[in-house]
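Just one protein chain is left out here, and the rest sit where they should.
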Amino acid sequence: MKRHVTPEAHLASVGIQLPEPLPAFGQYVPAVLHGDQLWVGGHFGTHPDGSVIVGRCGEDVTVAEARDAARSAAINLLATARATLGSLGRVMRVTRVFGVVNATPEFAEHTAVVDAASDVFVEAFGDAGRHTRLAVGVSSLPANLVLEIEAHLIVVPETKISSP
Amino acid sequence: MKRHVTPEAHLASVGIQLPEPLPAFGQYVPAVLHGDQLWVGGHFGTHPDGSVIVGRCGEDVTVAEARDAARSAAINLLATARATLGSLGRVMRVTRVFGVVNATPEFAEHTAVVDAASDVFVEAFGDAGRHTRLAVGVSSLPANLVLEIEAHLIVVPETKISSP
Partner (left out) sequence: MKRHVTPEAHLASVGIQLPEPLPAFGQYVPAVLHGDQLWVGGHFGTHPDGSVIVGRCGEDVTVAEARDAARSAAINLLATARATLGSLGRVMRVTRVFGVVNATPEFAEHTAVVDAASDVFVEAFGDAGRHTRLAVGVSSLPANLVLEIEAHLIVVPETKISSP
């Protein structure tokens, strides 16, 4: 797989700089790589100062604010993926994204919210960033997070990375 | 893998004709195939006229109506799988089904609802359609869908399909 422009450069061209990866807040690891598969666990959005974005859609969070959280969650997820892989250039395909939105029973705009996360994957990888998706609304999330984004990717295995 | 009767014929024998696959309603693709793995994203049920089945179990949707939605969602999911694979005869195993039901806190009949989706996979593939499953109830779904069904399958890779 060759790319003339790296995913990191694609992201930079739309103003996205990958931050430091989020630490784990419980008994888990942010990502697991095995062969050509990369699992990345639930990631959430953060404010520019690093604090966690909390609240519930339909209650104290607008769709625009939730979209900001979704975009940030996807960016944080890619920061984890890059830290695990060394480079996002190893990503061959984003296969699955699961978006879980903290929402009131009346809320129905989950698609608009989770689209903001999905956009980030397409901005980074183009067509290789197009993924299957499940978007749902739940009544509560850990620490009152607005949303969580989980992903599964296909990557170039370490054994197939040739030396430069 | 040889079958004397195709999954499509098995489905037809119980009165199921696969419809046109659902279009994507957001920034996602309905299915991703890589090697011998097929991921199919969240699918929902549709009425015979193509309109989306909406509502909440325990509120304005009965268990029987939700089972109809689950059955339709599984059929729509198989229509997507067939469109991606060319033929359902390439399916070797349904590994995982995730059923998410829009429900009130008092609702407890998720198993009966999601079983109606699981039945479709067994009708199509026999024992190869028997899958692991997670069934949950949530307080909201995109556009007030009654439920969503997501699946992961093992399939014959394209490189192993011999010409006829």
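A and B are the chain letters, set down in written order, and residue numbers restart from 1 in every chain.
FYI, a residue touches a chain if its C-beta (ideal position, glycine included) is under 8 Å from a C-beta of that chain, and two chains touch if they have at least 3 such contacts.
Everything quoted here is computed from the prediction, not taken from an experiment.
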Given A:14, A:32 or A:64, the one touching the chain that is not displayed: A:32
Selected residue (touches chain absent from view) among B:11, B:135 or B:149: B:135
List the subunit B residues touching the unshown chain? 58, 92-93, 95-97, 101, 103-112, 114-115, 118-119, 122, 130-139, 152, 154
Which parts of subunit A face the unshown chain closely enough to count as touching? 25-32, 34, 37, 39-42, 56, 98, 100, 105, 138-144, 148, 150
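We adopt the following convention: only the chains that are shown with their structure count from here on.
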Cα centroid separation, subunit A vs subunit B, in Å, comes to 25
